[in-house]
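Below: one structure in structure tokens.
A single protein chain has been omitted from the complex, and every remaining protein chain is retained in its original position.
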Amino acid sequence: MPEDPILAVRGLRKQFGAHVAVDDLSFDLHRGRSLAVVGESGSGKTTVARMIVGLERPAAGTIVACGRDRSRPARGGAERKRRGREVQIVFQDPYASLDPRQSGAVLVDEVLRVHHDHDAATRRRITGELADLVGLDQRQINALPRDLSGGQRQRLAIARALATDPRVLILDESVAALDVSIQAQVLNVLADIRDERGISYILISHDLAVVRQLTDDAVVMRKGAVVEHGPTGRLLDDPQHPYTRMLRASVPGPGWKPARTLRPAAPPSS
Amino acid sequence: MSVLTLDIVTRRRRRSGLGVLGWTSLAVVAVAVLLAIVGPVLRPFDPNLADLSFANVGAYGSHVLGFDGQGRDLLSRLMAGARTTLTGAAFVALVAIVAGSLIAVVTAWFGGVVDAFAAAVLDVLFAFPGILLAVVAAAILGPGLLSAGLALAVAYIPYVTRVLRGAALKERAMTYVAALEVQGFSAWRLCLRHLLPNISALIIAQGTIMFGFAMVDLAAISFLGLGVQSPQADWGVMISDGKSGLLQGYPLESLSAAVCIVAVVSAVTFLGERLEARAKESRR
Partner (left out) sequence: MSALLEVSDLTVRLRLGDEQREVITGTAFQIAAGEAMGLVGESGSGKSMTAKAIARLLPLGARVSGRVTFDGADVLALHGAELRRHRARVAVVFQDPRAHINPVRRIDDFMTESLRLLDDVPRAEARRRAAAALEEVGIDDPAKRLRQFPHELSGGMLQRVMIATALLSEPRLLLADECTTALDVTTQAEVMAILDDLRRDRGLAMLFITHDLELAGAVCDRTTVMYAGQIVETRGSQRLHDDPLHPYSAALVQARPSVTATAPRLNAIPGRPVSAFEAPGGCRFAPRCPHAVDACRSHDQQLTALDGGWVRCSWAAELRGRLLASSPASSSGENANA
């Protein structure tokens, strides 16, 4: 019998007024696996992330993480914290996602104090381990965010998310704002963390190369609806849906020439 | 090879140092605070001891500023009055910023209906000038520093809240707050440990600016006879008491108190604005 999924989403739907942001989304995520939610702006992919972590409330559908439903707001502090130990998130903007007044060490320490009864020495040890894991040295983990580069801040945001030892980590365009050389470092760190901790990722991204590098499966969304769902390699090498094909054809690469008429449904341009 | 400077007109970046004006302001505030603490004890004479035979007499022996219209020692009254005047203004500023911060953070946190309701109530409050509220408060609670202070504080709350709410909303929208919510942090912890500290510089700046307003408005209310009551020493009351002297060509009583108020208000407001500018700069 196959293992139960660590995260199961069924019939998820969200509306903002008359606008349907996400419509009938379902997927399973298993332990140690990675799933990409791919789409362009307005596809609803970020709303999916926000619903899974509880920042938005779904209009319909269920989200089950670690066997427990989380489609309704948490009742009480204990449940809220337990959810925090199940699913965590790293946002895109490394500048707004850290409290400017807290160093990394203070930040991680606060998260540990909220969730566990460790003594100060244990908390220091765990903070050190997390810093090592994401590749921040002593000086960097004790520095204020304003003294860190974008890549270092993003590493710190990852360390904060990992401080609760979550089973699922959502990466909401987490490497999109980074320089090419830094992006590669962070992607490698993320791969190491998955190998070391058996954590599962949901990567919200528009970047198909990053999707290929980090994920096993992918869901392609367009205007809130799923247009294709399958193993990442197959989906990118042999896209079935015209929209996926168009996305794939838009990625620059050796020999790529931009084509003016990519839109599948558009009438021939004059 | 040509070397040139494009657009030579550059603005020097504001330095973080205080400058002459800043240090002067700081000195004025320090003296005022010191007076408020020890003034009533150190005053050379009893500020309420009246001897009409000395009314409006100028500097005389150890009475360096002379006497007021009722023959009381002017310097002693200024020193004793510092405490009432400054504590009154501080009380108003404190109540206004505590209430304002609270409303700002709560409305920013919950948004939606709470925010809309608070905004409506504040809009109504905006319509009432502080002096009018003070008249009403004096009518209900009787004249005195407490009723005047409370009325002014209530009148200031919308102004403070408007500024702080903007800052709190901006902070609330930062993704670090969302990240900590996902961590399971309580609203209490997030507001007290993260939101408030990040707008604290602005809160302090607003407090100092409100303090300046309060000093002037309290003096005005005392002038109307609805605030601190004579014979208690207070700079605002002194301006009022000096009215008759002014007409008779003895302006020193009103003038000395007015100079004290203007000096302290200017100094505090200047420091507050510098603080606010720096808070804005550091958030960039």
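All chains are identified by letter, namely A and B, in their written order; residue positions are counted from 1 within each chain.
FYI, a contact is a pair of C-beta atoms (placed from the backbone, for glycine too) under 8 Å apart; a residue touches a chain by one contact, two chains touch by 3 or more.
Only a predicted model underlies this, so the values are computations on that prediction, with no experimental measurement involved.
Enquirer: Among A:S71, A:S103, A:T127 or A:Q152, single out the residue that touches the unshown chain.
Expert: With A:S71, A:S103, A:T127 or A:Q152 as choices, the missing chain is touched by A:Q152.
Enquirer: In the complete assembly, which of A:I89, A:I182 or A:I202 touches the absent chain?
Expert: Considering the complete complex, A:I182 is the one touching the chain left out.
Enquirer: What residues on chain A make contact with the chain left out of this view?
Expert: 40-41, 135, 137, 149-152, 155, 179-189, 191, 206-210, 212-213, 233, 236-237, 246-254, 256-260, 262-263, 269
One rule holds for everything that comes next: only the chains that are shown with their structure count from here on.
Enquirer: Distance between chain A and chain B based on Cα centroids, please, to the nearest Å.
Expert: So the centre of chain A lies 48 Å away from the centre of chain B.
Enquirer: Any idea which chain A residues touch chain B in the complex?
Expert: Touching chain B from chain A are residues 53-55, 77, 80-85, 87-91, 93, 96-101, 110-111, 114-115, 157, 160-161, 163-164.
Enquirer: Which residues of chain B touch chain A in the complex?
Expert: Answer in residue numbers: 174-176, 178-186, 189, 193-194, 197-198, 283.
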